[in-house]
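Handing you a structure now.
Removed from the display is one protein chain of the complex; every other protein chain stays in position.
Naming follows writing order (A, B and C), and every chain is counted from residue 1.
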Amino acid sequence: MVDIQNEKDERAVPLQKVGVKGVQYPITVLDRANGTQVTTGTANLFVNLPHHFKGTHMSRFIEVFHEYHGDLSMKRFLAMLEEIRVNLEAERAFGRLSFPFFIEKEAPVSRQKGMMRYDCSYEGAVWGPGGKLAKDSVVDTKTTSQLENQKTSKGHSFFITVKVPVTTLCPCSKAISDYGAHNQRGIVTVKVCYSSFFWIEDLVTLIEKSASAPVYSVLKRQDEKFVTEQAYENPRFVEDLVREVYLGLKEMPLEKPFKWFSVQAENFESIHNHSAWAYTEYEG
Amino acid sequence: MVDIQNEKDERAVPLQKVGVKGVQYPITVLDRANGTQVTTGTANLFVNLPHHFKGTHMSRFIEVFHEYHGDLSMKRFLAMLEEIRVNLEAERAFGRLSFPFFIEKEAPVSRQKGMMRYDCSYEGAVWGPGGKLAKDSVVDTKTTSQLENQKTSKGHSFFITVKVPVTTLCPCSKAISDYGAHNQRGIVTVKVCYSSFFWIEDLVTLIEKSASAPVYSVLKRQDEKFVTEQAYENPRFVEDLVREVYLGLKEMPLEKPFKWFSVQAENFESIHNHSAWAYTEYEG
Amino acid sequence: MVDIQNEKDERAVPLQKVGVKGVQYPITVLDRANGTQVTTGTANLFVNLPHHFKGTHMSRFIEVFHEYHGDLSMKRFLAMLEEIRVNLEAERAFGRLSFPFFIEKEAPVSRQKGMMRYDCSYEGAVWGPGGKLAKDSVVDTKTTSQLENQKTSKGHSFFITVKVPVTTLCPCSKAISDYGAHNQRGIVTVKVCYSSFFWIEDLVTLIEKSASAPVYSVLKRQDEKFVTEQAYENPRFVEDLVREVYLGLKEMPLEKPFKWFSVQAENFESIHNHSAWAYTEYEG
Partner (left out) sequence: MVDIQNEKDERAVPLQKVGVKGVQYPITVLDRANGTQVTTGTANLFVNLPHHFKGTHMSRFIEVFHEYHGDLSMKRFLAMLEEIRVNLEAERAFGRLSFPFFIEKEAPVSRQKGMMRYDCSYEGAVWGPGGKLAKDSVVDTKTTSQLENQKTSKGHSFFITVKVPVTTLCPCSKAISDYGAHNQRGIVTVKVCYSSFFWIEDLVTLIEKSASAPVYSVLKRQDEKFVTEQAYENPRFVEDLVREVYLGLKEMPLEKPFKWFSVQAENFESIHNHSAWAYTEYEG
């Protein structure tokens, strides 16, 4: 049977990335409370394609992912990318894996339990000895200032993103109004460059503490009173929220501190039909 | 050239609806302030297919829609469905057309102007003399109690839906807290069975008046103080919001009152990561 | 602490449904190959609210769901709705639970294994002795002709929906072209009224057999040749696909046959930027 993909291509156009997108699988990740957690993931998996090859072999991405989906802790994710790189005979491999992560959380007064969902993703790249790193080497053309410094002969980059819904109460609205203050659900997105092991649960806690108040699945009346007053006492612009999380990430107790991270916050404004948004980036 | 669609089908399975979905077009609708408004529409267009035909002729839906897209006032929408029914030689034709509708709106104190977007849709059915009306005869399997009473020999049904973002402030949170009250963006969806001409703009106004406060595109500080206090003075559960809109729709000054409508409200709760929701229906 | 929700409402507007929407939780469902399967669900949970009550108690929905999420087989879903109805002191309770369901599937020639995702949902209603059934009694205003016949003094309705991606190849394009035929991914949505136990896996198999060819996660070259030729030998309009599935469902070996079902198919046409769509409904 002919192998069209293996044919020689004469157009001299190298492809930075080629692969599969939107592959949906059950996956297992680490969970501090329960050891592991089964959740549902969506994966994009790519390699570079040298200019003289006509096409890549798409089925091999799925074959490797199938092997790994039962254990996709942070370390295993990079091992999977390296196996993809080798199996596809490529210089570089890239991957993004998005998944909801669930944590059981107690209401602040009644201690009623409910599950909270936090959308997370892994995003990584691995390269071999001859794999000179292109500027675009993180999946989906996202920037990474970190990578510029890593043009070593063999290496990898690895980013983890966590999205946390919170309550924000507007400092301006509180200050200028005789009573009340507009508040709303917001979402904080933190992306860190992996330096040493950490728990997703700790990132979530840090972010929730930086907001006007956390959000919960279950709140009884005594809890609702508590979070209403907590938010009123802790007004936060998106700008404040991003700065508080930034300071918290810099001081987070880790084996090795984060060398790069970004923080963004989006408020689904209760007085507008659009969002307020703020973004900052740290590079150590 | 053979016409496979016209071939006889022996399986004896009639199809209630067959057609095209997700057709995207620029369209023109009526606008009280400016006469007409150009916006972007998405159309689903169907007919019934008797059991002895193998397939329908999909291109004819687009041909008729192409003729009408430059003027899709409410009346023209039904005329378009009737032309589709006749061209496709069907007993019944169905259509849904969704589009954003824009209204320029002034801030309450500063009078600064901004555009607001309201998602709207038309949803209709037409049937010919022999077209006994099936229970499912509104597009996309949505219910309509109205239709049950309209099994006339020739006829039509027509529904208009308008979605309006608003601010809601929680009465419980206000009552039990020493200060503050959680509030959030909500969205009210009203669907009415067309009885006589009305302006979408009037439905929007009625809905905004029923909320804790309207939302705006531009608010200067004096406006923000105004809406913050307005919301605090007018706490509303989703249940209250739906009831206020219900009462307003019943009393709306129209040539002929609405014989059927539904009202739903969804609050993107600022203290939860899920929504509170309420629904009611009126049949005159 | 005051209980605003319990206050008397004088507006005389009953609410058919009130509750929570978009609640996201890990859930466990039945799986023929492995006993159970952990996946991620999104729930909408409602009750009716008599006109004399001001509001419902939203936290109770989550409390009951939290108890049940570790085992949400079909039967347990109805038991959960009944518990919600009783806890909320309502005449009727409604629920929809959407979740991806995964099945390991082998490529047709190479027998390579990959996971396939099928989006499913449960949709149900329960009512108590005094709970006269409204026309709109399925969640989210979806129609159900079935319910009309079930105005018994106490009862329930239960629907299961399964969405299956498939390949369809156009019979017209094949017949009129000298070579080739346009084909595309399509999605078939089957909704059945529960009559007796069945496996989701069996619905999936029936639907895949009705298409031009199934879709797979992993296909090696010998598999790709197989499915390409299989699709070319089995051209199917959306109309054909819907009729084949309809006939299959009528004859499905079950303890009790389905009394009601609907079948729809949507083709993401490769020659258009819109979909072709067909719908049929059966009532026994």
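Structural remarks
What we mean here is this: a residue touches a chain if its C-beta (ideal position, glycine included) is under 8 Å from a C-beta of that chain, and two chains touch if they have at least 3 such contacts.
Because the structure is a prediction, the values reported are computed rather than measured.
Touching the missing chain, out of B:R11, B:R76, B:R117 or B:H156, is residue B:R117.
Among A:S121, A:Q230 or A:N273, only A:N273 touches the chain left out of the display. In the complete complex, the residue from A:F77, A:W127, A:F158 or A:Y246 that touches the missing chain is A:Y246.
The chain not shown here touches chain B at positions 1, 3, 23-26, 37-40, 59, 62-63, 66, 69, 100, 102, 112-115, 117, 217-222, 225. Counting over the whole complex, chain C has residues 116-117, 165, 167, 169-170, 172-173, 176-185, 213, 215-217, 219, 221, 224-225, 227-229, 231-232, 268-274 touching the chain that is not drawn. Interface residues of chain A with the unshown chain, by the touch rule above, are 1-2, 4-5, 9, 11, 13-24, 44, 46, 49, 54-56, 58, 134-136, 141-143, 145, 171-172, 175-176, 237-240, 242-243, 246-247, 262, 266, 273-281.
The criterion applied here is as follows: only the chains that are shown with their structure count from here on.
In this structure chain B contacts its sequence twin chain C using mostly the same residue numbers, the overlap exceeding half.
Averaging Cα coordinates per chain and for the whole protein, the chain whose average falls nearest the overall one is C. Between the CA-based centres of chain A and chain B the separation comes to 36 Å, rounded to the whole angstrom.
Once the centre of each chain is set as its mean CA position, chain B and chain C turn out to be 24 Å apart.
The residues of chain B that reach two or more other chains are 172, 176, 273-274, listed in rising order.
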